[in-house]
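Chains shown are a subset, placed as in the full complex.
Going in written order, the chains are labelled A and B, and every chain counts its residues from 1.
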Amino acid sequence: MKIAEGDYVLILTSDEKKYLVEVKDTSFHTHKDFLDLKDLIGKNYGEVVYGKKGEKFYVLKPSLYDFLMKVERATQIVYPKDIGYILLKLNVGPGSLVLECGGGSGALTTALAFMVGQEGRVISYEKEPKFQKIAIKNLERLNLLDRVIFKNVEVTEAFEEKEVDAVFLDLKEPWTLIPAAWESLKGGHFLGILVPTANQVSRCLLELQRLPFLDIEVSEILLRQYKPNPERLRPEDRMVAHTGFLIFAKKVVEK
Amino acid sequence: MKIAEGDYVLILTSDEKKYLVEVKDTSFHTHKDFLDLKDLIGKNYGEVVYGKKGEKFYVLKPSLYDFLMKVERATQIVYPKDIGYILLKLNVGPGSLVLECGGGSGALTTALAFMVGQEGRVISYEKEPKFQKIAIKNLERLNLLDRVIFKNVEVTEAFEEKEVDAVFLDLKEPWTLIPAAWESLKGGHFLGILVPTANQVSRCLLELQRLPFLDIEVSEILLRQYKPNPERLRPEDRMVAHTGFLIFAKKVVEK
């Protein structure tokens, strides 16, 4: 498929920097060279395009990973290493109905919307209007807005939706909404929670023990990247040591 | 939705063991008690069922994660921690056309088929008939067989398919098929490779450098699980230290 106006492309420069840009009537500048983005229309992904000063630009297809890493952010985001695992644990795929609370800048929302397909739906609660605005912009880039129902509400008691396939909580005090999650979930189905501190994990576990939840798991995922040099293969010098603890559980009717 | 004959359910016992079983005309035994599986028909997920001796059994919905962990295996499988990340890096979602070579017991195949939805397709090459048979059985459990084209061929030169969205190689000498992957991929699109040893990573990197591939990443993912005890929160004593190194790259037309 040829690149069309309004598409997002991933431009890779000769010094290995990556830029996620929309193809529209404007120009793209690095410190070395620039490009009229209109010139990309009709080209194929993977092609080389030359800047006005002769620099090579590679026009790549952005993956979901690339969109997530280049998400506009006003909050801490959920990272791809965690998102991938969350999808499998919450059984999110084409047709799923997923509810998240604390949508923030919409990184996870983007991944959920991508995976549920046209038949699925994501309900995204976020009390801060400014964060939700950013999330909406991020979803627009992938044309996924029609799969998401944004709710700009602070939930304290219950979610409006019932019989959802999965619930994900990304809040400061997620334990306050674990009862609401239980109410909204289908029986035997999937709750996920992300919290940054060990103290929050303990608080959530206490609440999960009190309520009819089972198959409880607490995990953390570490991603270590390597310098891709075949003769001198070694891990990068530094890495992200922590994004958050992931908690998963399944709703039962009684314990 | 009520549980029906032929469904797979996840049975959780009171001592926290999990069993993935098909609901059919047979009984399910633990060392303590047993159950007629037919009795589950018409029940809801999340319900408690009592064994003939009074033991509690919780009937949970198996997630994709549960299916992957309970896959019948004759080979080393790709693990959920890696699969989640692979999906994001390869941009696999509803409608994707994905080619894998070295399908093995079909854990990754299952996840790919789950995510591509009814409009998507997975082409799965595997030279060993006995592994492919197991993969087919694993896919059958989730009713995903119609999304997968199995090919029992040893590829040495080229794959038959062209213009695929993503290619994944899980072979002993994946570098031999990197040129074939390049030929089959859409421009700007996504190659993924899994190898267990550092030496294989180096060999793959050499080949990726030689060919028009860019945006190369080498990663490993570590999953650390915690004992879910709120008053004594701590990691499990032991963990999986290594499954494999993940390599990703994007095809360009020329370098």
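What to note about this one:
The rule is short, and it goes like this: a residue touches a chain if its C-beta (ideal position, glycine included) is under 8 Å from a C-beta of that chain, and two chains touch if they have at least 3 such contacts.
No experiment lies behind these values; they were computed from the predicted model shown.
This homomeric assembly is drawn with 2 chains in place; in total, the structure file defines 4 copies of the chain.
Here, only the chains that are shown with their structure count from here on.
These two copies of the sequence, chain A and chain B, are related by a rotation of 180 degrees on CA atoms, to the nearest 5.
If you average the CA atoms of chain A and of chain B, the two centres end up 21 Å from each other. Interface of chain A with chain B (complex): residues 10, 12, 18, 44-48, 58-61, 63-65, 68, 80-81, 83-91, 93-95, 111, 114-118, 186-190, 198, 201-203, 205-206, 208-209, 214-231, 233, 245, 247, 250-254.
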